[in-house]
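Here the complex is missing a single protein chain, while all its other protein chains stay put.
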Amino acid sequence: MHFAFDEDQLEFRAQLRALAEKQCTPADIREAWASPLGWSRPRWAALAEMGVVGITVSEEFGGMGLGLVDAVLLLEEAGRAGLPEPLVETIALGVPVLADAPGQQGSVLRSRWLSAVADGGVRIAVGMSSMPAVPGAEGAELLLLERDGELHAVPAAAVALTPRPALDGSRRLAQVDWEPSPSTLVVSGFEAEEVLAALGDRAAMGVGAVLVGVADRLVAMAAQYAKDRSQFGKPIGSFQAVKHHLADALVRVEFARPMVYRAALSLSEGDRDASLHASMAKAMASDAATLAARTALQVHGAIGYTWEHDLHLWMKRAWALAAAWGDAATHRARVLEILLAKRP
Amino acid sequence: MHFAFDEDQLEFRAQLRALAEKQCTPADIREAWASPLGWSRPRWAALAEMGVVGITVSEEFGGMGLGLVDAVLLLEEAGRAGLPEPLVETIALGVPVLADAPGQQGSVLRSRWLSAVADGGVRIAVGMSSMPAVPGAEGAELLLLERDGELHAVPAAAVALTPRPALDGSRRLAQVDWEPSPSTLVVSGFEAEEVLAALGDRAAMGVGAVLVGVADRLVAMAAQYAKDRSQFGKPIGSFQAVKHHLADALVRVEFARPMVYRAALSLSEGDRDASLHASMAKAMASDAATLAARTALQVHGAIGYTWEHDLHLWMKRAWALAAAWGDAATHRARVLEILLAKRP
Amino acid sequence: MDLRFTSEQERFRAEVRDWLEAHVPSASRGTGPLPSLDTAEGFEAHRAWERVMYDARWSVVSWPEEFGGRGAGLLEWIIFEEEYYRARAPTRVGQNGIFLLAPTVFEFGTPEQKARYLPAMASGEEIWCQGWSEPDAGSDLAAIRSRATLTTGAPGAGTEGDRWVLNGQKTWCSRGAFADWIFGLFRSDPDAERHRGLTYFLVPMDSPGVTVRPIAQLDGETGFAEVFFEDVEVPAGQVLGGVGEGWKVAMATAGSERGLSLRSPARYTEAAARLVELYRRQAEADPGRAGRHADDVARAVIDAEAYRLQTYWTVTRVLDGGGVGPEASMNKLFWSETDLAIQSTALALLGEEAEMLGDDSRPPPWLDGFLFALAGPIYAGTNEIQRNVVAERVLGLPRA
Partner (left out) sequence: MDLRFTSEQERFRAEVRDWLEAHVPSASRGTGPLPSLDTAEGFEAHRAWERVMYDARWSVVSWPEEFGGRGAGLLEWIIFEEEYYRARAPTRVGQNGIFLLAPTVFEFGTPEQKARYLPAMASGEEIWCQGWSEPDAGSDLAAIRSRATLTTGAPGAGTEGDRWVLNGQKTWCSRGAFADWIFGLFRSDPDAERHRGLTYFLVPMDSPGVTVRPIAQLDGETGFAEVFFEDVEVPAGQVLGGVGEGWKVAMATAGSERGLSLRSPARYTEAAARLVELYRRQAEADPGRAGRHADDVARAVIDAEAYRLQTYWTVTRVLDGGGVGPEASMNKLFWSETDLAIQSTALALLGEEAEMLGDDSRPPPWLDGFLFALAGPIYAGTNEIQRNVVAERVLGLPRA
């Protein structure tokens, strides 16, 4: 029992934080929102250079060969920094699918794509048929797409995209038109069910990690504002209503965090309760981020309601990700379902 | 459109309030809790004398011949006063069932019971087969009991009671053993469905009215305590946390109240949306009372957690009635069901 | 106790409904929906709609006929609003003037002011924005620092009588980007105690010295603005109420904003009805998913209905000669939370679709409604301030 990160993991996060402080200021995020792509190729390259993008790619293909426990701290940091780059899909969803893809097709996929991912030249988008549109489809070189319970790996050249803009300016959704074929098939049948379930669990954990980072930033911004802003002759943070709002939000964030870390651990260890843990984490992270957004806006008042204030850059991320890959209610329903399936 | 009570109605409430101030002090309530019956025969007689007990009994049988709109204000007052007497069952459930009972049996029931109700000599208890026990069964002379969708009127002599004490010392529940017979049958079949549905709606409204009164009293007690109690050199009511807790509770009570009044109006007018209105009222009243209890206890702190402080006399009533005749979630589910059944 | 309308009121309702049915801009008629009123084009389109309403005497039904109204009662006003929302008619671009300023003009204005301002307001010829908040006076409204200085006879202008010179800055002026006039408070006596020494002014936005900086909201559009005043000259006739009486005058207006008149329940009951329809649709597609939000749907619908009934309750009291008082703060808490509950629940029902913008890159109705609802607990006195008011003035708890 040692529920903590090791020095290397913390050091890696510190590096990412340093990079983000330089290359991902609010002005940078605004620039990304206004750009055609929604994120920045040079920043992606820097993230690849640092090893972030290839963190889960095995060393054989030039990656760091690390696992989800290493990745979870970086994803949380990505949320805190407001990184516009769609990291979760590549790091926590796409690479592990390719790494585990069975058979000859699996080997082919790995040699074709994994080195390029680690080099920063390839981004992976992931789309389920239940999704109204696929996040990060534009700018992705490889799309992992589910249809009728089968999972396919489709190169960008083989899909047609219809952009569907979203409230968060760096979430570039698109409807994807494509045709499944034997050459794109990664896995089908019962095996696909397992792969897709694991994918969903990793998405819940990965998005949950980003949400915890986003929530943490929202609370921090609001606390800072509450110290700086005065009304009635004193900082608004000295009013009990403001204090209690923020304390409640902070508590929800702090208790969501270890749940997300544990989900990463269980997923990386193949724990038989990994799905349970992933859903618990996403439920808490979604709610923590939603509450943090609500609280931060209320503490800021009108200024937080403006486009020119930076708060909305994180609020909109919180709302979008809280609903992505299953909202809190969905994951709570799944938690209860899993628990009831266990005989006491 | 004139959504208000008339002078007579307000005057009747004032009389009941005056009676309660004299005859239903907290000490009186404690005495009732400690008594074998859970309530007081002399007080019941006083309530009958004033016309409260017979408010819905027609003048033909010596009652006031008034309706549910008149009764709702008294039931609310009963909640505010913490009256231990089980008024709802007699006034809002039993009497209207007897008044509308069909056929020859109906006439027999009315002549046998209604005058005695108005005189204060008869109390009516009501039990559905879904209930774990029947409130007010002990001390009732007449029990209206449902089994297999039929409604029966059973004199106390024909039932065997097993007392099941409850947390609220004046709610004397009992399991009732009885045998349905043709001579006890009031209504069956499709007609019984309607009678039972209307009974449930009146119960939701009536219990909702008591709950609003209880909630109102809880908030008032807590507000008074917040003015009287000092910590850190000032009244605790000057702390924003206490203010905001109480403001939130008050708002829920104030907005539940007109919903209950409207439900009474719709039920008395046979409005086709009466069930919808009754469920809306009970949902709001249950939640308002639960929140008021929670808030009042938190504002009082440890003193409110004691038996010797009066707060628990109302808190326990709030908890019991919030669950009786369908809790808030049950009534919300019913509201949505009714709304969806309407075609847009 | 009676919740029915008279047959005369029902006839009034039918008349409103018929007129709206025939005139509300709509896609089927090729006249709508109007572009967002937070764009220059949309603002003018909404202004034109105000004129259409005014010409048919529907823009200010509760005002006296001489100012363009129908002298309708409070209940008729509520009926009008119910029909207006049911018809999904355009947002009232003139609402700051009509709902916030006009009650104050009726109460404090001179006959000349009433004649000068009210008809032009009712017709949409002059759209008003509000000038309450300042950068350092938000929740603490009495901290206003914008100044009004009296000068006698402006130099070289050949004018008669007293004139005031305004300096300072107002912010969060709703509709400020395109409005014609602004109303607001300025400190006319710098030595007086905070709540005193304020005066209520009416100022044309095209006055020399007025600069407008539009502010983009969460949706990227300029629903409000900062307004800067640099030696803006205003004749004495543009003071509303007495000099130094501004706080009292403004509180009357704030009472309108927070209370009954602006927040017609129809808005929430209509939104709640649409929420039920959204639920029905989503439940047909995926009952399990929708069912997880069933309780929230019912809760929101019930609260909207409770707001409606509370309004009838209050209206009855007002018609019986009573007042509104600090209960207005309860209303504000309730409608703002109800609105947010309705809109959040709708987004939850929409799930992953909720974040998507429309083909025009604008938030579609539910997302738009959610963003709008988020402002509810903030403007017109934050909900924290309202809870203080409820605790202190309704429950009698001591001030801090």
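The letters A, B and C name the chains in turn, as written, and every chain counts its residues from 1.
The working rule: a contact is a pair of C-beta atoms (placed from the backbone, for glycine too) under 8 Å apart; a residue touches a chain by one contact, two chains touch by 3 or more.
Predicted model only: the values in this text are computed from it and were never measured.
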item: Residue of B:L10, B:V108, B:L167 or B:A197 in touch with the missing chain, whole complex considered; value: B:L167
item: Absent-chain contact - pick from A:L16, A:I29, A:I124 or A:L246; value: A:L246
item: Touching residues (missing chain, whole complex) on chain B; value: 131-133, 164-168, 171, 173, 230-233, 236, 239, 241-242, 297-298, 301-302, 305-308, 312, 315-316, 319-320, 323-324, 327, 329-330, 333
item: On chain A, residues whose C-beta touches the chain left out of the figure; value: 1-6, 69, 219, 223, 226-227, 234-235, 237-240, 242-244, 246-248, 250-251, 254-256, 258-259, 261-262, 265, 280, 283-284, 329, 332-333, 335-336, 339-340, 344
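Just so it is clear, only the chains that are shown with their structure count from here on.
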item: Chain occupying the middle, per Cα centroid; value: C
item: Inter-centroid spacing, chain B versus chain A (mean Cα positions, whole Å); value: 52
item: For chain B, residues that touch 2 or more chains besides their own; value: 239-240, 244
item: Where chain C touches two or more other chains, by residue; value: 384, 387
